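Handing you a structure now.
Of the protein chains in this complex, one is absent; all others appear in place.
Here is subunit A:
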Amino acid sequence: MDGFGSDFSAGASGGKMDPGTIMEQVKVQIAVANAQELLQRMTDKCFKKCIGKPGSTLDNSEQKCIAMCMDRYMDAWNTVSRTYNSRLQKERAHM
């Protein structure tokens, strides 16, 4: 009956977790998956932009480039998200 186990312990209803808990857990898993996707694509793009011929270490200029690239990628992602959202609203308004 430890803290971790008690989340999954059978309730009076005979083993079913309440829907609220399921929904919260699913939301968390979805958020994690989205973060991973973002990180994966960001890493890919910034590696391409910032690393020329791979050396034996990540030098200072490469690190600075990657840092800037990360911020710009987030800016881009937010811009795309905003624009797409506006477009969807516009489309819905015309239905």
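A few remarks follow.
Keep in mind that, in the parts below, a contact is a pair of C-beta atoms (placed from the backbone, for glycine too) under 8 Å apart; a residue touches a chain by one contact, two chains touch by 3 or more; residues count from 1.
Methods note: contacts and distances are computed from a predicted model.
For the chain that does not appear here, its UniProt entry gives the protein name "Mitochondrial import inner membrane translocase subunit Tim8 A", which is one of "Mitochondrial import inner membrane translocase subunit Tim8 A", "Histidine-containing phosphotransfer protein", "Glycosyl transferase family 28 C-terminal domain-containing protein" or "Proteasome subunit beta". Panel shows subunit A; residues 13-14, 16, 19, 22-23, 26-27, 30, 34, 37-38, 41, 45-46, 49-50, 65, 68-69, 71-73, 75-77, 79-81, 83-85, 87-88 of it touch the chain omitted from the view.
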